[in-house]
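The structure under discussion appears below in the form of C-alpha cells.
Excluded from the complex is one protein chain; the other protein chains are retained at their positions.
Entry: subunit A
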Amino acid sequence: MRLPDPEQLLDRLYAQLKPQIEDSTALVGIYTGGVWLMEKLLQRLQAELGHDIVHGKMDAAMYRDDYAKRGLKTAAQPAHIPFDVNGKHIILIDDIFYTGRTTRAVMNELFDYGRPASVKLAALINRGGAELPIRPDMVGAELPLQAHQAFELTINTLGRLSLSISESDPSVNPSSNSGDDANV
C-alpha cells in the first residue's frame, strides 16, 4: 500500500474540525499520537481563531477492557483534564481508529470527570475493524488494514509526522479482538 502523507491527512481533519469549534468546545487528545495531533491542530486553530481552546489529555489505561488479560499498561500517562467537563462539547482526538475499545475506555474515564454536553471523535485514520457501535465523526482517511498489520505514527524533533506499517506474525494472534498496543 502506498501510504499517504499524514500531514495531508491532518489538513483534511482540520478542515472538518474547524467548523465544529464553538465557545464551549474542549479538545481531548488520546495518548500518544492523539496528543501530538491535538497540539498541531491547536496551533492552527489558535492562529486562525485568535483565542485559546481548552484542552486535555488522556490514555484511559485504568479503564481498558483488557486489564484482566494483560495487566496495567506500563508507562501509562496521567490524565490531565484542566477544565470542567460538565456541559462541554468534547472532541476526542485519536491517531488510528480500530476496534473502538480505546474510545469506549476514554469515554468512561471522561464521564468520571463530569457530564459533557456532547462527545465527538476525530481520528487521523480509520483502519476498519470496529467491534463496538462507535465510529469517528471526523476522519483524515479510511485505510483498511489486515489484522496482523498496524499503523505506526511517529513525530520527529521538528514536529513533522510520518506514517509506516508494522507487521506482526499473523499466526500468533489471528483474531483482531484483543488488538495490539499500537492500534486499539
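Quick notes
Rule of thumb we're sticking to: a residue touches a chain if its C-beta (ideal position, glycine included) is under 8 Å from a C-beta of that chain, and two chains touch if they have at least 3 such contacts; residues count from 1.
Everything that follows uses one rule, which is that contacts and distances are computed from a predicted model.
Protein name for the hidden chain, per its UniProt entry and selected from "Methionine biosynthesis protein MetW", "Amino acid/amide ABC transporter membrane protein 1 (HAAT family)", "Aspartate carbamoyltransferase" or "Aminomethyltransferase": "Aspartate carbamoyltransferase". Taking the complete complex into account, A:Ala79 is the one of A:Leu17, A:Ile30, A:Leu45 or A:Ala79 that touches the chain left out.
Here one chain is not drawn; of A:Pro19, A:Gly71 or A:Pro133, the residue touching it is A:Gly71. Of A:Leu27, A:Ala61, A:Val119 or A:Leu161, it is A:Ala61 that touches the chain left out of the display. Note on the undisplayed chain: of the listed residues A:Trp36, A:Tyr113 or A:Phe151, the one touching it is A:Tyr113. By the touch rule set out above, subunit A reaches the unshown chain at residues 61-63, 67-72, 74-81, 85, 108-109, 111-114.
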